[in-house]
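Partial view: only certain chains, each at its native spot in the assembly.
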């Protein structure tokens, strides 16, 4: 079996981590248990580019247990791999190509290993796998039954591909499942972003001025937790007027980044766009400002600008790079501008990945069950899968909800009943 | 000029109220100012069934100033009319048929006055006007250019009408504008519901167990404010598993109403459905429980059940009816189960109605501008109107936001740029 990981000696530690994750992923575990008997994925070849974390491991195991023949996994970020988990997965028969701290070349070499495994279904996080296939392996694309995409960023890229008429296979935008983006993006990133910031810096959030760029689901999760941790001011920057207004009415300050730059203590980007924090902003920042990114790619904080303004840099703490600016000010960049929650902490907690990956699992099964029937488009996940995930999650938490009575159902269907 | 209001002597007081509202509705005032010159609604006959409040008055004046020939207004709830505002509107040339405390017969008589005025465009809040036209005046329906609908409840009814193939004219679901339902339903109702409860009862929310039925936009606004006012426990009941799960992760307890009934101090319904609180729940409630409704119709708390359980009732405070149950417990019903924010307080603050009614105004203009071009369906408001309202609102608050740079726009359109 081919694979490449840091060290197989880490496997035992990785297994414990995975066991811990399994304890906190009841929905996925229930699906795994159910389908490990019926094996609905029998014979399927799966290629995945995902963050190699303990939660991803639980998904990989579930796919394998459901009958998948070959499961090949590469990392979706050069810095996010948990090497012990990678090793443990190899022991479980997953072909992993991932280690923390890979170069950009190595990163794409690994993705290419996934492509070359001739997968029937491809799972992606951020769109680099889909882009690689469409750019360099169009011959293989035709044989692909379908794909999934985990992130907002990846969905935006796939929609661009679809709009340009180039998309070659159906893709389920798992990100668009309610039980994914309403939870993982918001509560998952909200908490884990601060987990990463605290592990990296150990600073006190209370009393600080926190600037959040972007008020999508990720941004609002971060803003909510900044408030919850006692920030003195939480400032949101946006380009969309409706979202900006929502931030205002949610109790946050809204202003352009050029104004926020002057007063912020901590800046967190979550826009999915490039150069959201750039030279003009860095020039206004206070000595000691801290920059972190929660978006998929390390382009939101424009590092070339930071480099060009600086006289020197050093690693003052793990994941904290001190840039000494020529005017004497110091700016601290966390996790090299990559996803701070995955690099400086462990990524999303298992409890939210439980839902995200239950959606992934069900999406794979749906694509396989409907193979040949779906046109090459970007689909939202079927609502019934979403509801199923939600119901299973509630059950796992011992939470019951109400049911509509017959009278109530009828009432909702009627247009004649009024005052 | 024909009209019917409580007393024209109240007009002066009503005018002051309207002036106060105008001070807090900058977007609508700006539109009014702009279109009172170009008069784009010249010649238009408008029939409206809306809550007759100071904010509605500002909308009515704006429509009139924009050239509308005849504006006829009836109340959309028997208990929500502000009589002084009604009188003032008459002085401004609006033909009002509304007074607080009308009977059900009078209520429909007033709606019929609106229909009989031969309106070109009809504005509705809750769907009683649309239902009346489709039930009793199908002859007039054909001449109607289009309509609007303000509420979730009304939109549900109109969709039922559309689904049954009976809808006779295009309707813009103003409720579905982001700048309407994200704000008015959530922040407006959230605050004004508690404003109504406090005026009615003067109880302390801190330390109380508050039960919110429904976790739509209205319900989540109420739950958020219950938390913000210090409730000891905020319990949400739901029938939708995704919403239920969202409530859980938002930090609320979720349980079936039959369990919540045992522990709640205050119950607030916001479901749009009937009999959400019924006999089986009332039987479990604590002595002193308080029931309030924030949904459109007074059907959510099933009053016949309350009556049947009771040995007697009395009005212990304005808008607080004490039901003495046969087993000795007392249950307090606020505002006769009608919209507590409109009956016991003044409805939504002007600041949110500013956006809702700017959307109404623009929807009327859109229907008129596009007359003859739209099929008889329920439409969402055009996104550009939504954005325009948001931008005007931000400007009125002196809040600036960022703009995408060219590089950022391109980045968002590209699928090739990745790690």
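Per-chain residue numbering starts at 1, and chain names A and B are given in the order in which the chains are listed.
Assume a residue touches a chain if its C-beta (ideal position, glycine included) is under 8 Å from a C-beta of that chain, and two chains touch if they have at least 3 such contacts.
None of the values given here were measured: they were computed from a predicted structure.
Novice: 2 identical chains shown; how many in the complete assembly?
Specialist: 4
As a convention for this text, only the chains that are shown with their structure count from here on.
Novice: Rounded to the nearest whole Å, what is the centre-to-centre distance of subunit A and subunit B, using the mean of the C-alpha atoms as each centre?
Specialist: The computed centroid separation for subunit A versus subunit B comes out at 38 Å.
Novice: Using the touch rule from the top, collect the residues of subunit A that touch subunit B in their complex.
Specialist: Subunit A reaches subunit B through residues 77-78, 104, 107-108, 126-128, 131, 134-135, 156-158, 160-161, 164, 178-179, 182-183, 186-187, 237-242, 244-246, 248-249, 254-257, 259, 272-276, 297, 299, 386-387, 390-391, 393-394, 397, 399-405, 407-408, 411-419.
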